[in-house]
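Sharing a structure below in structure tokens format, with a few things to ask.
Shown here: the complex without one of its protein chains, the others still in place.
Now for chain A:
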Amino acid sequence: MIKITDLEKYYKTEELQTIALNKLSFEVKKGEFVAIMGPSGCGKSTLLNILGMLDDSDGGSFIFNGEEVIHYNERKRANIRKHNIGFVFQSFNLIDQLTVFENVELPLIYIGVKKAERKKKVYEVLEKMQIMHRRKHFPQQLSGGQQQRVAVARAVVNNPKLILADEPTGNLDSSNGNEVMDLLTELNKQGTTIIMVTHSEHDAKFSHRIIRMLDGQKVIENSLI
């Protein structure tokens, strides 16, 4: 599903250039659950942003679903993103002015799903995430765990082929964290590919494979299955 080869990313300031990704290469197959680990600043989040097509790389190749996407413009990338990729962030990133229902509904609006269909899909996913009863609440009225469940619901509502999760349990206590990890595992079992950046060895154990990074490079890869 994803194949990156010699991926590079630099951050330049007036005085120095920092290498975030240093000729990184790996592959993720459809239906895999991959955890990416490494110390702060090793390039995990940068990688995730490039995989999510939110950021550009400075070199290398990135093949998504058999298509080379590295030179795609913003419009094309947004198009691939909205149909194929769901995001789960450490800080939930829900829109404060929208209710739970409306937050989850948002990706469906962007891909042009009709209103009745949207309602049906959102209800289904809210039921699945067990937050149906909170659908009319605003994010700030929810606990951290509930907010992350809404974020996961939003990420999966349009059945993305890939979920990119950036420290999904980072802001949660262990019980809520486990719940979120169970949700991701369940989604993976249903066929969704998941790439998760994490600091937590505990969370990484839910994945099939751990890619460990240091200074923008892959240093080791452990298979857990």
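As a convention for this text, a residue touches a chain if its C-beta (ideal position, glycine included) is under 8 Å from a C-beta of that chain, and two chains touch if they have at least 3 such contacts; residues count from 1.
Everything that follows uses one rule, which is that contacts and distances are computed from a predicted model.
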| item | value |
| --- | --- |
| Per UniProt record, name of the chain withheld from view ["Nitric oxide reductase", "STAS domain-containing protein", "ABC transporter permease" or "Electron transfer flavoprotein subunit beta"] | "ABC transporter permease" |
| Which of A:L24, A:I70 or A:L94 contacts the chain that the document leaves out | A:L94 |
| Hidden partner chain, touching residue among A:M1, A:I19, A:A78 or A:M132 | A:A78 |
| Positions on chain A where the hidden chain makes contact | 45, 49, 52, 54-55, 74-75, 78-79, 81-83, 85, 87, 89, 91, 93-98, 102, 105-107, 109-111, 154 |
